[in-house]
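For this depiction, one protein chain was excluded, whereas all remaining protein chains were kept in their positions.
Order of writing sets the chain letters: A, B, C, D, E and F. Residues in each chain are counted from 1.
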Amino acid sequence: MRIGLQEDLDTLQATLLDEGELCIRSLRGVMQAVRERDPELADEVIAFDDEVDSRYMAVAQEVESLLARQTPVASDLRFVLAAIHINLALERVADLCVTIAKLTKLVYEVSPDVKLIEAFEEMASRGEEMLRVSLDSFVKRDLAGAESLVDLDELIDRANRRVVQHLMALGGNPSLREWGLRMIVVSRCLERIGDHAVDIGEQTAYLVTGEFREFTDASHPD
Amino acid sequence: MRIGLQEDLDTLQATLLDEGELCIRSLRGVMQAVRERDPELADEVIAFDDEVDSRYMAVAQEVESLLARQTPVASDLRFVLAAIHINLALERVADLCVTIAKLTKLVYEVSPDVKLIEAFEEMASRGEEMLRVSLDSFVKRDLAGAESLVDLDELIDRANRRVVQHLMALGGNPSLREWGLRMIVVSRCLERIGDHAVDIGEQTAYLVTGEFREFTDASHPD
Amino acid sequence: MVTVPESQTVPVTLPGVNVDAVAERGRPLPARELREVVFDVQGLGVSYSGNMALQDVSLEVYRNFVTAFIGPSGCGKSTFIRCFNHMNALIPGARIHGRILYHEQDLYGTDVDPVEVRKRIGMVFQKPNPFPKSIYDNVAFGPRVLGMTDGLDERVERALHQAALWDEVKDRLKASALGLSGGQQQRLCIARCLAVEPEVILMDEPASALDPIATTRIEDLMHELKRDYTIIVVTHNMQQAARVADMTAFFSVTRGGEGQRTGILIEYDATDKIFTQPSDKRTEDYVTGRFG
Amino acid sequence: MVTVPESQTVPVTLPGVNVDAVAERGRPLPARELREVVFDVQGLGVSYSGNMALQDVSLEVYRNFVTAFIGPSGCGKSTFIRCFNHMNALIPGARIHGRILYHEQDLYGTDVDPVEVRKRIGMVFQKPNPFPKSIYDNVAFGPRVLGMTDGLDERVERALHQAALWDEVKDRLKASALGLSGGQQQRLCIARCLAVEPEVILMDEPASALDPIATTRIEDLMHELKRDYTIIVVTHNMQQAARVADMTAFFSVTRGGEGQRTGILIEYDATDKIFTQPSDKRTEDYVTGRFG
Amino acid sequence: MSAVSAGLRSSRRRGVWAGRLFMAFLLLSLAIGFATLLTLVVQVVFKGVEWVDLVLLLEPPSADPQIAGARPAILATIYLGVLLLALTVPLGVGTAIYLEEYANRNRWYNRLLEINIQNLAAVPSIVYGILGLAFLVRGLGLGRVLLAGAMILTLLVLPTVIIAAREAIRAVPDSIRQGAYALGATRWQVVWRQVLPAAVPGIATGSILALSRALGETAPLLLVGALTYVSFNPTLLGDFTALPVQIYQWVARPQPEFRDTLAASGIIVLLVILLAMNALAIWLRNRYERRW
Amino acid sequence: KPATPAGTAVPQVAGRIESDGSSTVGPYTQAAAEGFERANSGAKVVVGISGTGGGFERFCKGETDLANASRPIKYTEAVKCQQAGIRYIQFLVANDGLSVVVNRANTWATCLTVDELKRIWDKGSKVDSWKDVRPQFPDVKLKLYGPGTDSGTFDFFTEKINGRSKQSRSDYTASEDDNVLVRGVQGDQGAMGYFGYSYYVENKSKLKVLRINGGGGCVAPSVRAVQNRTYRPLSRPLFIYVKRESFRRPVVAAFIRYVIENEAKIATKADFIALTKAQLAKAKRQYNTAIRNR
Partner (left out) sequence: MATGEATAADQRIALRAPRRRWGEDVIKGALALCALLSVATTIGIVAALFLPAFEFFEEISIVDFITGTNWAPLFAPSSFGVLPLVAGTLLVTAIACAVCMPFGLGAAIYLSEYARARTRKSVKPALEVLAGIPTVVYGYFALTFVGPRLQDLGLPVGVFSALSAGLVMGVMLIPTVASVSEDAMSAVPRDLRDGAYALGSTRLQVATRIVVPAAVSGIIASYVLAISRAVGETMIVLIAAGGQPNLAWNPLEAVQTMTAFVAATGQGDTPTGSIEYKTIFAVGATLFVMTFVMNLLSIRLVRRFREVYE
C-alpha cells in the first residue's frame, strides 16, 4: 500500500468536502438574505466566498501536487480527475450564491412576492439536499445515490419553470418588473446549483464505472 | 526528449483547438438564428452540440490516458490541468449556445427589438473574439494576450448591462415582456461566454507562470 | 451532421492546429480484426524441473505493436518472453507445454531449429551485454555467425542508424564497446539485434539498469522501431509500460497447494485500458500500487 | 471571517470528513526559520585524484525531513551523500573541500573520528547488502562493534520493528539473511542501521535494485521513519523523490575546460516546488524528461 | 520484413558437424587427463596395494623389504602438514589482508610487493631448496631439522596461498565492507568480522590445495636435508625424513621389492593422504560456497 | 624385535649418530644402522644421501659424525676439513665392481678391452656404432648410458678408463638413478651402460654384463673376481669416514665396531661385495688404533 498516496487522496477528499460544506453554508446564508432582504447578510455571503475560494485553491494545489508526485492511475486517477471537476462545480455553486447575493442587494427595497420566495426556498433546500447527496454518494462511491440526483434535479427544474411562469404572469408594476427580471436570474442560479450537483453525481459515476457519461444532455432533453 | 509525451501533448492541444473552433461555429450559428429568428437553424445548433461534446469527451479521454501513461510534471502537468479547465470552459460555451438556441426557439414569433439584437450581435462578436484570443494566447503561451481578455470582457459586461437597462426600460407589451425575460437570459449567456474566455486566459496565465490567479474575482469587483 | 453552413462563416484559423493530423494520430488502436497476429500463444505453460512457473497463458501478439508484460516479481514474465525465441531451451529442466504459433507455424514443432528462430526473433536483455569486442564487431557478430557477410559494412551502419547510435559512434567503430555509456551500450545491443534483420524484438527489462535519461532514449527508440518491428517488452516499470506499449499483459502469481507459486495471465488489453480502467481487481490493485 | 452564524444552521455533516485532520495534515512545510538544521553544507566540493566531481554545493538539511538528491547519472549525488558520513575517506584519492557542519560542528574538523560520525549517521546502500550471517547477527553487528551490547536482544527487536520487518522474521532470527527476498533484505539493512540509533540515515538509491512492490514498502518505511529520523536519499527515480521527499535538491553536470565533468547543485527547494514549478529551466527540463 | 511463413527449419548442416567435432575434441581433452590418472592409479595400486599393511604404517625403514615400513616418514609428512598449515595460513592470510585491505595500491612499493609475490609463485621449487639450505639450515643455523623443512615448504607455498587468499578476499563483495564501515566498524573489525568469515571457504580450499602440492614435493626437502633413513619418530627440531623422500629413495634402490612394490605402496599412502586433503578442500568449498 | 645377534657380548650403548653422503653407500650404512639399532635400543643412526660431495661438505663443517663416500676424499675437501679442525679416520667398508652392461639382445659383444672402452667413452669420442668399436660388430647404433657427472661412480670410471677423472664424452644419457640406467639399457638393443654392481645383480635377468679385459684377460664382475682383484680396473672401494671427535663417543665407536664385525652380512644385504681378508684386517687395525688414541 502506498501510504503517501492514500494520505494525499484522503486529504484531497477532506478538503473537497470541507469546500462542499462551505458552499452549503453560503447557500443557506444567501437564502436567508433573500428571505429577509438583508443587504448586510448578502455582503457577508459575498465576502464568505473567499473562504470557498481558498478551499478551491487548496484543492487545485493538492491535485497538482498529487499528480506531480504520486502518479495515480486507474481509480486513483479517476478520483483525482473527479476531484478537479467537483472542485470546479463547488466553486461555481459558491459563485452562484454570490451572484444571488448581489442580485438581492440590487432589489432589497422591493417587498417580494411571497409565492416566489417560497419557490426559491424550496429550490434552495432541494439544491442543498442535492449537494449533500452528491457529496455523500461521492464519498461512498455510491452509484445509485449519484443517479438519484437526476430525479431531484427534475424537481428543481420544475420549480424553476414555475417561477418563470409566475414571473411572466406577474406583469405591470415597474419596480416589480425589475425585481422580476432580477429574480428570474436568481431562479436560474438556483436551478444551476442543482445542475452542478448533478455534475458531481456524474463524476461519482465516472469514478465508479470508469466511463464518461452525462446523466442528462442539454442538447438531448428526454 | 520523451517523444511519446510530446506527441500526446500536441494531440491534446489540437483536439482542444478543434473543440474551440466548433464552439465558435456554434456561437455564429446561434447568433444567426437569433438574428433571423430561425427555429430550424436553432435546432441545428442544438444538434451541433454533439460535435462539441464528442471533442469534449475526446479531450477528457486523452487527458486521462496521458496522465495515466505519461506522468507529466511541472509545465507539462500544468498544461494538462489547463487543458482540463479549458475543455470544461469550451464545453460550457457550447452549452450556452444551446441555451440561447432553445430560448430563441421559444420566442421566434416575436419580432425582436432591433437595438437589442444589435447589442447581442456586438456581444457575440466580442465573445467570438475573446474565444479566439484566449485560445490563441494559450497556444502561444502568451501571457499578455491572456491578460488582455480582462479588458475585452469589460466591454461585454458593459453591453450586458446596457441590455438589462434596455430590457428594464422596455415595459408594457406582454409578449415583448416574455421575450424580454428570455432575452435577459440570452444576454447573460453571451456575457458568460466572455467569462469562459477569461477563464481560458487564466489557465494560460497559470500554465505560463505556474501560479493560480483569478483575473477578476466575482466577490471582489474592482 | 454539421449543417451550420461553412460558406457562411469565414474559416476559423487557429495557430498550431492541424486537425487532420489529430485525426490521423487518433489514439484508438486498430480494431482486433484489422491487426495482424504475429504470435498466437495457446495455453502456454512452462515448468522448471516439474514446478510450474507459468500456466495456461493464451494471448495474441500483434504486428508493429509494442506489447508489454508487467507483473510482480517472479510471476514468470521473463520465463514467458524467453519462450518466444527458445531461450528456455538453454535452461536445464525447463519444459514448455501448450503452443506458440508464429505466423501460424508451431514454434516448438519438431524440426524447428532454435538458431533459425532466434535469427527471426531477436532479444535484448536487462543489463546491456555488449560483447567485449569493438563496436563494429558487436554489430557484425550476428551477421557473421549467420553467414550473412555480404555488404557487412552497410548492414552494420544501417543497424546503428536504426538504433539511433550511428552519430555517436561513427568515428570510433573500432573502439571497444565497453567504453560506451550504459545507455549507448543498450542501444548497441539493440543495433546488434537489428543487424540480423529480425521481425520481432524481445526485450526483457531493457532499461532497468539505466538512468532516466538513457531510459527515455530507449523508450523513444522503441517508439521509433515499432514502425518496422514487432516489439515485446517485459518491464517492472509500470510507467514505462504505460508510455511505450500499445498492448499490456498483466501477470500475477497464484499460490498452489504446497506453497508453490505459479504465474498466470490476469488481463491483456490495450494499455490505456489497463492503466485507466482495468477490468480485473488484481490488475487495478497492482497498477495503483495497492498490491500486497 | 465566517460570519454566517453557525447557530442559524444545522451542523452540516458529511460522512468521511474530518476537517481538523485536514488542517493538521496541511501540506505546506514549516517555515524556513522553524526548521532545525542538521547539516549545513557550505561550499562543498569533492575531487577524485584532482578531478572535481562536485563543486560548490551549499544547502541545509533539516531535521525530520526526507531530503532527496536527484540528477543525471554522474552528477555527483553518490559522491555528495558519501560526504556526510566520511565514506569518501575509504576511497583513495578522494578529497573534500569546503565544510559540512553537523549541528554546527565541522564534520571534517581535526579530531573528528569517522567511526563516531558513522555511528550517528547511518547509511543504506543501493543494493541490499546483508552480511552473510543470520538475521539476528546482521542487526546486532553494529551494536556489537560499537560495544552497545547491553540489552542486545531488545535492541535488535526494536530495530526490526521499526524497519517493519519484525513480523516477517521473528520466527527465523537465526536463519541466514541471504534467504530473505530483496525487499526484506533492504529492510534488514535499514534495521541494521537503526540498531545503532543514528540520528540521520543516508540512503543511496535504496530501492533501485528492488521490484515495484518492495520499492513501495521501502518508501512507506521512509515515510514512517522520518518521524524519528532525518533521512537523506539519493534516487534516480524522480517519481520516488516526488513521493517521499519533503525537500529535493537537483544536481547537474557542467563540462569544464577539457571535457571534465563536474557536478553542481542547480536547485534546492520543497519537493512540490521542484516538481510543479521549478525555478530553473534545467530542473524543469530534467523533471519533464526533456534533458539531453 | 515480409511475412515469414516457413523456414524455421535448420538450413546449416555444416554447423552441426562442426559442433559435433568440437564436442568430440572437448571430451577427448577431459579424457586424456582422466585416462592418465586412471592408468597411473591402476599401475600403482596393482603394484603396491598388497604391501600397504600395518608393517608399512607402523614400522621404521629397513634394508629388508619384507619388514621395511615408513612410519617415521608418514609421521613426518603429517607433522609437516600441520606445521605448514600453522605457518602458511596466518602468514599468507595476513599478507593477503594487508594487500587487499590495507595497502594503498597507488604506492609503488605495494605494487612491487604484488609483482614480487606473483613472481615468487613461479620460482621453481628447487630454488627454494637452495634458499633453505643457504639461509635456514646454514644461515640461521637451524640445522637439517623438521622445522627447517616446514619453513622452506612454507616459503614455497606462501605465494600460492597468498594469491588464493587474495582471490577469496577479493571475492567478498565491497558492499559488505561498506555496510560494515557505515555502521561504525573500524577497519580491523570489518576485516575480522566480515571479510575473513566470508572468505574462509576460499582461503581454506586454496590453502589446502597448495598444501597438498607442497607435501608431494621432494626436491627442496632433499636440499634442506631430509634424510632417507630415520628409524625414530620425528621431532620439531630433530632429523626427519618425509614420505616423498622415502619413496624417492626406495625407487632408486636396485632391489625390485623396494623399487617397485614398496615404492608403489608408499605412493598409495601418500596419495591417500593427499586425496584426503583434497577431499577436505572440496568438502569445504561445497559446504561453505557462497552466492552473493 | 629380533634379539641381539648371538656372540656379540658388547654392552648396550645409546646415542645418536649422524651420517650423510654417497647415495651409493647410503643403503650400506642404512643396513648397518638397522642392525645396530636393533642391538642397541638406545642408539639412533640417521642416514642422508646428499651425495659424496655433499656428505663431505657437511662432514667438514662438523655437522655429521660419519661421511659415506663412494670415493676417497679429495684434496680440496680434505683442506676444508683441516681448516675446520675436523680430523677423521677413513674406513673401507665394502667393495663395488662397476659393471658395464649391454642389452640382452646384444649377441656380439661379450668382452671389451679397456682400450675399447676408452675409445667409446673418452672425451670427443666419435664412436657411434658398434661397428666402430670392433669392425666385426654389426652396424648397430651405440647408445650410451651412464651415471650423473657428479657421482662418485662417474669419477671412478672416467679415471680408470679414460685416465683422468671426469674426462668423458658428454653425449650420453646420464641419470642419478641407476634404475633409470637399467631401464635405458634394457630398452635399447644398441645400448651400453655402467653402474654399481648391485644394480647389475638385481637385474641380471634383464641385462647382459660385459667381461672386461684389463690386461689380465676377460673377467666378469662377481664377488670373487672383485675380492681377488682379478676384475680390473673397475673394482672400487667404498668408505665411511669417521670424525675422530665423534669416535670418542661410545656409540660411534660401537657402531664402527658393529660395521666391521658384521661387514660381510651388511654387504650382502646391501648388494655390495664384502671386504677381502686383508682389507678387513686393515680395518680392524685401524679401529683398534683409533680406540687406543681416542
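Going forward, a residue touches a chain if its C-beta (ideal position, glycine included) is under 8 Å from a C-beta of that chain, and two chains touch if they have at least 3 such contacts.
Bear in mind that the values here come from a model prediction, so they are computed numbers and not experimental data.
**Q** Would you indicate which residue among F:35, F:54, F:214 or F:250 is in contact with the undisplayed chain?
**A** Per the contact definition at the top, the residue touching the missing chain is F:54.
**Q** For the chain not shown, which residue from C:189, C:207 or C:253 touches it across the whole complex?
**A** Answer from the full complex: C:189 touches the omitted chain.
**Q** Extract the touching residues of chain F with respect to the undisplayed chain.
**A** 21-23, 49-57, 69-71, 74, 76-77, 80, 123, 143, 148-152, 154-155, 158, 164-168, 170-177, 180, 183-184, 186-188
**Q** Against the chain that's been left off, what residues of chain C make contact? List them.
**A** 85, 87, 90, 92, 115-116, 118-119, 122-123, 125-127, 129-133, 141-142, 145-146, 176, 178, 189, 192-193, 196, 202
**Q** Residues of chain E in contact with the chain that isn't shown?
**A** Touching the missing chain: residues 15, 18-19, 22-23, 25-30, 32-34, 36-37, 39-40, 43-44, 90-92, 94-95, 97-99, 102-103, 113, 115-131, 133-135, 155, 158-159, 162, 186-188, 209, 212-213, 216-219, 222-223, 244, 247-248, 251, 263, 267, 270-271, 274-275, 277-278, 281-282, 286.
Rule of thumb we're sticking to: only the chains that are shown with their structure count from here on.
**Q** Copies chain C, chain D: same or different interface, half of numbers shared as the threshold?
**A** same
**Q** Using Cα averages as centroids, what's the distance between chain B and chain F in whole Å?
**A** Averaging C-alpha atoms per chain gives centres 127 Å apart.
**Q** For chain D versus chain E, what separation do you get between their C-alpha means, in angstrom?
**A** 49
**Q** Hunt down the residues of chain C that sit against at least two other chains at once, touch-wise.
**A** 216, 238-239, 242, 275-276, 289
**Q** Quick one: which residues in chain B touch 2 or more of the other chains?
**A** 1-2, 5, 47, 50, 61, 64, 68, 71-74, 77-78
**Q** Give the pairs of chains that touch; include all such pairs.
**A** In this structure, the chains touch in these pairs: A-B, A-C, A-D, B-C, B-D, C-D, C-E, D-E, E-F.
**Q** Can you list the chain A residues touching chain B in their complex?
**A** 46-47, 49-50, 53, 57, 60-61, 63-64, 67-68, 71-74, 77-78, 80-81, 84-85, 88, 95, 98-99, 164, 167-168, 171, 174, 177-178, 180-181, 184-185, 188, 212, 214, 217-219
**Q** Would you pull the chain E residues touching chain F in the complex into a rising list?
**A** Its residues touching chain F are 61-64, 143-144, 222, 225-232, 239, 249, 251-256, 259.
**Q** With touch defined as at the start, can you tell me which chain C residues reach chain E in the complex?
**A** 102-105, 107, 109, 111-113, 115-117, 120, 147, 197, 199, 228-229
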